[in-house]
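In this view, the complex is presented without one of its protein chains, the others remaining in place.
Chain lettering (A, B, C, D and E) follows the sequence in which the chains are written, and residue indices restart at 1 in each chain.
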Amino acid sequence: MNKILPAPMLSLFLLIIWLLLFNSVSPGVTLLGIAFALLIPILFKPAWPNFAKVKKPHLAVVYFFILIYDIIIANFKVAALIVGKRRSITPAFFVFPLDMKEELPVTILASTITLTPGTVSCEITRGRKGILIHAFSEEDPNEVIETIRHRYERRLKEIFQC
Amino acid sequence: MDALNELPVWSQWLVGFFILLGAIFAFIGSLGLAVLPDFYTRLHAPTKNTTLGIGGIVIAAIIVMSMQNGLSLSELLIAIFLFLTAPISAHIMAKAALHTELKMFHRTKDFREEGDAYEHEKTDS
Amino acid sequence: METLYSVTVGILTACSVFLILRGRSFPVVVGITMLSYAVNLFLFSTGRLTIDGAPILGTSDSYADPLPQALVLTAIVIGFAMTAYSIILAVRTRGEVGTDEVSDSNSEDNR
Amino acid sequence: MWQQHLAILPILIPLFTALLQLLPWGDRPQPKRRAIGLAASILTLVASAFLLIEVNSQEMLVYLLGNWEAPFGIVLMVDKLSAMMMLLTAILALPVLVYGCYSEDNLGSHFHALFQFQIMGIMGAFATGDLFNLFVFFEVLLISSYALLMHGGGKFRVRATLHYVLLNLLGSALFLIAIGTLYGVTGTLNMADMAVKIQALSGDQAMLAKAGALMLLIVFGLKAALLPLHFWLPQAYSTTSGVVAALFAIMTKVGVYSIIRVYTLIFGADANELALVAHDWLWVMGLLTMLAGALGILAARDLRLMVAYLVVISVGTILTAYSLFSTQTTGAALFYLVHSTFVTGALFLLADVMAFERGKTASRIVSGKQMANHSTYAVMFLVAAVAVIGLPPLSGFVSKLMILESASASGHNFWLWGAIIGATFIMLVAVTRAGSKMIWHTLSGNPSEQSAPLGKRAALASLLLLSLIMTVFAHPIQQYTQSVAEQLERTEDYPNWVLKAPEVSDE
Amino acid sequence: MNLLIIIMAPLFGALLPLLLKQTPRLIKTGVTLLIPLTGIAILLSYAPQTLSGDTPKHFIEWLPSIGLDFAIRLDGLSLLFCSLILGIGVLIIGYAHYYLSYEDDDSRFYACLLLFMASMLGIVMADNILLMWAFWELTSISSFLLIGYWFHSSDARRGARMALATTGAGGLALLAGLLIIGNIAGSYQFDDIVASAEAIKNHEYYTAALVLLLLGAFTKSAQFPFQFWLPHAMAAPTPVSAYLHSATMVKAGIFLLARFHPVMAGTELWLTTVTVTGLITMLVGAYFALLKHDLKGLLAFSTVSHLGLICMLLGIGTQAAVIAAMFHIINHACFKAALFMTAGIIDHESGTRDMRKLQGLMGLMPITATLAMVVAASMAGIPPFNGFMSKELFLAQAAQQHLFGGLSWFVPVLATVGAALSVAYSIRFIHDVFFNGEYKELPKKPHDPPRMMSAPVALLALLCIAIGLAPMPIVSELLNSAVTAVTHSQTEVKLSLWHGFNIPLLMSAIAVVAGILIYIARDQLFTFNRQFDGQDAKHNFERLVQKASDTSSRLFDKLDTGSLQRYMAFVLISVIVILLPSLIDISAITGSSPQQSIDTVSMVGAIVLIGAAFGTATLHRNRFVMLMMLSVVGLMVSLAFAHFSAPDLAMTQLVVEVVSIILMILALFFMPQKTNRASSGHRVFRDIIIASFIGGIVATLNFAILTTPAESISDFFIANAKTGGGGTNVVNVILVDFRGFDTLGEITVLAIAAAGIHKLLNKLKPFMPSSDVDGRPWHRIKHPLMLTNVANLVLPMAMVVAAYIFLRGHNLPGGGFIAGLIAASAMILQYVANGVDWVKERFNVNYQSLMSIGVMIAALTGLGSWLFNKPFLTSWFTYLDWPVVGKWEFATALLFDLGVFLTVIGATMMILSNFGKMTTRHRPTHEGN
């Protein structure tokens, strides 16, 4: 199984991409897609790191929608600030202390931080202890840290069980 | 162009909404890039607004294509790739900015402690 | 549109030529690369400018001239190969000669 | 089966050989590479020879690539000129490769692959009947030459290569502009078809095409090293390794060939408003090129540089003669072209072995120590000098005499006579000076212990022998070049041959 | 055929001594001697024919189309010269046998001598004037080798080069003259030319032809003002001087005058030029002969003088003058060869040729002295020797001519002066060497040479006496036929020693007396001449050549500065100069097509494109910014392609752009990132002008084309793409099918570039900065975590996209090339994100083989059509109906495109990975985080 299907999630993902690309689920396309979805992970297996496995896929879906929602909100907030009182913003640098160490979850978290309200993850600090964040306009970093911890990090830990 | 006008009116409204939304967001993103005071704040504008702006256009495109030829989600791929890569770009740029010690907006509050970032360490070459 | 297009190509060419006349290898290579862009635009336009007529059968009533497109594609690839070679050659020259100047050290071109 | 594909063999053989040379050949690849390369070069030579024989009886071979009729597909159009140039290339390549197989190929990587790619590019440029395809093959031969020029490395070589590369990149850009202009006006890329379309042009369109035609002159002039586009050549040829320089004896000829091809077939005498657009320019530039070359050999302080300028002179001579645009002068110029390719190739090799055996003084025109094979080189130098200067009895004399004779006495031609005779005199003075310094003015002491391998000397000798052969068989060769010129003159035949060549139908 | 042997024997016989290199000299000499002896034998067999008035000929076709054939003849003139060349040649070879020392390379000497002999024979026997010229130049070459025989001496080298340069230049002039003559006559055969003599003389180019011809003759014969090279040729071994400067080389010029006498002579121009030149040369030569302290120098200038004499006679051109000339040719050959050999013997035996050191040798070498006195007397024109006779004839001619109207009396006076000088230097030769007091210490103690070495001299001395005493039986027939050949009229030569008391005899007497007086007063002459010392022709020549060389060098340094900027400017200015006139000729650049309207996007695109272009050009000193501007240009170009219906181009441009920028940034690491202002203001101004012109030209062309109605072959592609090529993406079908050959070439270029780059990087020792441009140390993290992860994610996704783009390329935008670049870009991202080692550990792909195989697949696909007897690259496609899957197209074009795909990946990766590997392993780093 491992030989034929080294990364089932990836294969599935690739198949989806394939079908999206062709915009068709005709037998020919699907069969070929399956072939590629199986072949490519085998070919690129050495380059596929030992990523943490998604243990709770349904939570991942929830996470995804929360993320979409937050992205939209984030946009409105930042847009309002840009158009409105951009000279009075109070940017801030602070560190979000990480509670996880796994590569993939940390990456997802950092990406999430960047995509969501008023924060950009600038650095992952030494020993993967924290994420240096730049906030667009934030008086109190602790509030942000709490939100991130609660809203994203917690969920990610659940999804990946780490 | 003519083909678009043949779409049902409700979908025209929907498409129009998403196009406008996307365009406005993207515009604001770029506006932010142009007018915000320092690099770090400017970084926020395009990574969020422009990305979402594209999202709007993508949705509009999906609606149009789907209305014409049945469900068509190809354009979703564009959004996927964009959402996957935009944070990395921002991350690397921010790293570079920190590394080159760019001047910050004077109102920036710095809660960093020594050792939070790598670039302050002395090299041992 | 044709005026705008040709003026743009002309300016692009002029800027490239200016770079080509610089005294160091790097700007010259960049100039040549940019010139190849201009030339590609030029070659492309010999099929005239067609909007909404991509030469994909069944997508339009009147198609853009596909031949110049194919030629430009070839030209782009060749241009890429040449850019790659020349830029690395420039690096090598700098490594061996110690400078990236392309004019002789005792000529006035350098000053 | 292979006869019907004869026209493309001189392109495909080097291509596949080069690709094979790119594959790893185990721990000691070089002997295998040499064997493959030599075998392929012999094959190419045989194929080119057959091609010439075939063309000599059939006038022209047209090969429809992809079985698409002209002008839509790309055609190979091998007429007598092409066949001659291809055979010339193949003949030159063999001894040069033999020379290269004596450790020259160890000086840098990919020598054998690049060598074959180079041949492929040159062959393709000679064979193709399509203007854009000519560009592609120009690029093939240029990129190979960029890499080959570098062979062996070194400060001066790298620098000269950089200049050569960048100038030629500019040339390639101009080439594309010219092609674009001509396509924009005529709507075709096939040269024979373009010739037909050009004849029909008038007014502004003709002027537009003229601009394209003249732009091509710059492009080809750059390749051929016509003044004032020749500056790249001396540095590039004089700093590169001998074996590469010798191979490059054919490179300027590609430019010359293209000029002859385009300004005879497309913008020749039948082109109505565009008839002979380039010939006045060629005349002036050719004469000035000879002058520049002559000054160059006077100024040269290094034998290889001197030979490089001899190449410049040869280009000037050929093109000035060609610009007179008569069958006789063209025929004579082509004879001279063949001769000068062999002789300058031989001279580059000679300069190389001499430099090797002279040691520290290398190929600088100063007295140096006696070479291990001193008397051999003395004789070779004498033969090469006599040939290249154009003194009797060797091929240089024969070909110059042909040019002078064919440019019958008239006001215009006196300039040519003056230029050729003047250049010959300067060559005489400069080359004897070099020979007297390098061969006669040897320092006392033991002769050099470095001796170039016999194979190198044999390769060199065989190139010189070609000059002798061209002298003895001057008449048949001259008859061939004359028939080439006559065929070139009959431009009306080309569209008939090329555009009416039938596709191969299913049986 | 036999006739041919006379020339061919020495020509190919020249190889014999070289082949016999290892044998004793005697054998070499013997074999060498056999060759001219054979020639003499053949000559003798033909002589009766020639003497009876026939002209034996032989003809071999060589290059009939230009009139160059191997045609030879043996008329009286040829016979005369052949006898001299072969006869004296035999003597010289015998003499050289003793003359050359053991260290001398006798093989080379004999070889060159024979080569020279052959070329001389060729000149005098050629029936085709182009052939004659070929041999003419061959004498220059072979004499160059002979004069430079002792090449270790700088005098020999310089003398040889000067001789070659002078005679070579004359030869080239001669060639032009001959071509003109041949052109007028319509043939290069001698008889045809003689037949058109009148036409030639009346032709507008006659003057030019004659001047060129005379230049050839005068340089060869060392006539004034070209006499300067001859004395320096004396650096040659004496046998060479004896041969070249008595009987052969210098006489070639005289021969030429004689040969062309029937064609060119008789005009005012001929008469004046040849006569006056001869006269001046005679005087100048004689004067300098007297001044020389070197025995051979004296003889050399005496030769110049005597040649002037002959030349003058040919100028006068009457039959009697020609007889005198021909006779003197024989006489001069005899006594001058003998004198040279004598000088050689003296040099050989005493170690010097300086007359200021030599004296009183009479007692030590009496035989030599006796012989020398005989031949010197002949030279001085003392009866009863042969020299006297021809001088009498000459003086008679000088006295009789009426060439210069009222000033004609000048000629006999000057002739007498010349004769007097001749007497004077002859006396000097004898008196200074053999008498003039007692013998003084010399490098070697001289004595008479071996008998065989004197033999040739003795033989010639005897000949001098014999001819003098009995001219008619010995030379009359030969002279008769020679003069007939020159004048083309029947001749009856009458020669006798005694003509009675007459004007010439008086002149002779005056000359002898005056000569003695001049000799006595010679010291005053030496003193007078000392002020001109340092005016050495050799040095002048060297200086001239050096100066020409230096001037060219300087000119070159000015013009060709080794500056690429300048070369580029030359090319661009050429474009402007050549193209502007034709663009000015265009009446209106707007063609008949209407323009389309401009939309917002195009406008903005154009503005950004132009802005970015300006940015790239102006910010070139801040290179990183320049690259970013370039990126914008690339992006906008790609948008333009998209906007104007070229999706394939847009995609290609996009991906290529990405890869190029990466390459450039990679390269920038090894380059200065910021540079100081490098160009002066006026140069910038010049460059802006050039750039504007080029931009203007391109824009004009572009606009003119865009507004001209299109007519092209493209409809064919649109019509046949689906039916003939099996695809709906016409561009792709063109690429892989209609013009697949271009694509094959294109991927070949890519492969070559990759191989070339590998070659470039092989020995590269790049300059590597340890800190960035502001002096900041580099960031310590090589591979940021987020980047690594995303790159890993993107790789398989990109592969799916690549597969998709590849598969559908034939029908929709895409294809092997773009797919290949997509795959390659994803791989590059791996390199950037994870590093070389990481990738290498995981993918052990030999990119070079991959790319080679890629091209091979494409090429083999093309080759496949051979199996079906179709031309290379003929495509084939079919629709396969598979169960479940449905109908799928299979096309060979896809296979071809696969080759493209693999090549692109292989080549791109080979380029980037090799370049990436360049950096040192020792950079301060910190793995991951």
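Assorted remarks:
Just so it is clear, contacts are C-beta pairs under 8 Å (C-beta built on N, C-alpha and C of every residue); 3 or more make two chains touch, one makes a residue touch a chain.
The definition used in the following text is that contacts and distances are computed from a predicted model.
This complex has a chain not shown, and the name its UniProt record holds, of "K+/H+ antiporter subunit F", "NitT/TauT family transport system ATP-binding protein", "Pyruvate dehydrogenase subunit beta" or "Sulfurtransferase complex subunit TusB", is "K+/H+ antiporter subunit F".
Seen in the complete assembly, the chain not on display touches B, C, E. Considering E:I93, E:I662, E:I697 or E:L873, the position touching the chain not shown turns out to be E:I662 (whole complex). On the side of chain B, the interface with the absent chain consists of residues 1-5, 7, 12, 15-16, 19-20, 22-24, 26-27, 29-31, 33-34, 39, 42-43, 46, 50-51, 53-54, 57-58, 60-61, 64-65, 68, 74-75, 77-79, 81-82, 85-86, 88-89, 92-97, 99-100, 102, using the contact rule stated above.
Contact between chain E and the unshown chain involves residues 599-601, 603-604, 607-608, 611-612, 615, 624-625, 628-629, 631-632, 635, 638-639, 642-643, 647, 650-651, 654-655, 657-658, 661-662, 665-666, 668-669, 769, 772, 778-779, 781-782, 787, 794, 797-798, 801, 805, 812-814, 822, 825, 828-829, 831-833, 835-836, 912-913, 915-917, 919, 923, 925. Seen from chain C, the chain kept out of the figure touches residues 51-52, 54, 56, 59.
As a convention for this text, only the chains that are shown with their structure count from here on.
Chain centres here are means of the Cα atoms, and by that rule the chain farthest away from chain B is E.
Summarising the inter-chain layout, the chain whose CA centre lies farthest from the centre of chain A is E.
Closest to the protein's overall CA centre, chain by chain, comes D.
Of the two chain pairs examined here, B-E and C-D, it is C-D that is joined by more C-beta pairs in contact. Between the Cα centres of chain C and chain D there is a gap of 28 Å. Distance between chain D and chain E, defined via averaged C-alpha coordinates, is recorded as 17 Å. Centroids of chain B and chain D (each the mean of its C-alpha atoms) stand 57 Å apart.
Residues of chain A in contact with at least two other chains: 17, 21, 110-111, 125-126. Residue positions of chain D with contacts to 2 or more other chains are 132, 136, 139, 143, 146-147, 150, 153, 162-163, 166, 170, 177, 180-181, 183-184, 189. Chain pairs that touch one another: A-B, A-E, B-E, C-D, C-E, D-E. Residues 20, 25, 28-29, 32, 35-36, 39-40, 42-43, 45-46, 67-68, 71, 74-75, 78, 81-82, 85-86, 89-90, 92-93, 96-97, 102 of chain C are the ones that touch chain D when the two sit in their complex. Those residues of chain D that touch chain C in the shared complex are 132, 136, 139, 143, 146-147, 150, 153-155, 158-159, 161-163, 165-166, 169-170, 172-173, 176-177, 179-181, 183-184, 189. Residues of chain E touching chain A in their complex: 784-786, 788-790, 792, 795-797, 799-801, 803-804, 807-808, 830, 839, 841-843, 882, 884-886, 888, 929.
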